[in-house]
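A single protein chain has been omitted from the complex, and every remaining protein chain is retained in its original position.
Up next is chain A:
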Amino acid sequence: MAHFIDRRLNGKNKSTLNRQRFIRRYKKQIKEAVSDAINKRSVTDTSSGESISIPQRDISEPTFHQGKGGDRDMIHPGNDQFSTGDKIQRPPAGQGGGSGPGDASNQGEGEDDFVFSISKDEYLDLLFEDLELPNLQQSQLDKLVQMKTHRAGFCNDGMPSNLDIVRSLRGSLARRVAMSASKRRRLTQAQEELATLLKEPVPPQQKITELETEIAELKQKIAAVPFIDNYDLRFRNYEKRPHPTSKAVMFCLMDVSGSMDQATKDMAKRFYILLYQFLTRTYKDIEVVYIRHHTQAKEVDEQEFFYSQETGGTIVSSALKLMDEIVKKRYSQGDWNIYAAQASDGDNWADDSPHCTEIMTNKLLKAVRYYAYIEITTRAHQSLWREYQAIASTHDNFAMQHIRSVEDIYPIFRELFKKNRQQQGAA
């Protein structure tokens, strides 16, 4: 009458599709929540998903049901004090007691938000939907730097260590069958003839002798077919294929001079977070180099980069120089995909700006895949901006954007990386 089925090994994700449908439907709300959430994260934190909240009202499924009011009798258990005819003050709205099963419970406006988590992949998908890394297409070839050995079928010669015995013997067997087939056929025929002749009452001696010689010759010929021949040998073939490297390094350059306050740095940080997470979608291993500068540049760790306060003037070229040195020392161009993002409030010592252009065009832009400059300021642009504008008009892998407030960051990031950047040109 009963049988057991162990379903535990069946997929547990029967609801995945329905979940995707849900996310698809509320993409707009979820996206908003996602872009609100980025500023709470550390730059390199891509291990977690994100918690999303959507107003309950937006996802309700309306049905006809009874509202409040009218005349109803409800039965409740556990009477400990009431007699027929007692009058009770109405409990304030929203309190239990008055509502019974099934009725008023599922109504009520203004409930909590619907909160749920999305996975890391879903989070990144939503965050970077429709974006792509620029310059991947035309520089695809540059990326092909490492060679990797792949199996590539079989060939007729090679080193003994690559000999494929099974295939070789299979070839040998086939060759032996093919080369001796007609002889074997003749051999069986001859043997049969011999047998019939021998059965005759008077065996014709001469014919028998002839047949016996033929049989002996045939056997010899068959035996002479070599067991293995050079033709039979098969060697495993390997070939080297260029393999795209998946290593990337991201340089974060930031001005930490006195004019950069914590709010400006936070904005820069958000931008770096976005860039880092975006890069993780293309590259497996990403290193981050933090370079901060005022009049001198220094390589620091994340904590110091964002939260230590410095004072003094600003010489941007110092940071560019340091970056160039680090690139040469540690990230030889072939192996690494180099990305850089520079954030500044636009302040620079006026005489230094032409110097920046020089380092940029002669050194850095040749090495990096993409260089993004964001200027976070509410004031007028200064000399650095104008110098950079000239660079942007001549170089494809250089982009610059102006950020005024926190809300600009995500849109501007999208602007920098949106597909078909052609129309954009120099900002």
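Going forward, a contact is a pair of C-beta atoms (placed from the backbone, for glycine too) under 8 Å apart; a residue touches a chain by one contact, two chains touch by 3 or more; residues count from 1.
Here is the rule we use: contacts and distances are computed from a predicted model.
For the chain that is left out, the UniProt protein name among "Heme exporter protein C", "(2Fe-2S)-binding protein", "SpoVR family protein" or "Transporter" is "SpoVR family protein".
One of A:G78, A:G153 or A:P201 touches the chain omitted from the figure, and that residue is A:G78.
Contact with the undisplayed chain is limited, among A:F116, A:F154, A:Y238 or A:W349, to A:F116.
Contact with the chain that does not appear here is found for just one residue of A:R7, A:R151, A:K284 or A:K329, A:R7. Although one chain is hidden here, its contacts on chain A can still be listed: residues 1-8, 10, 12-15, 17-25, 59-80, 82-90, 96-98, 100-103, 105, 107, 109, 114-117.
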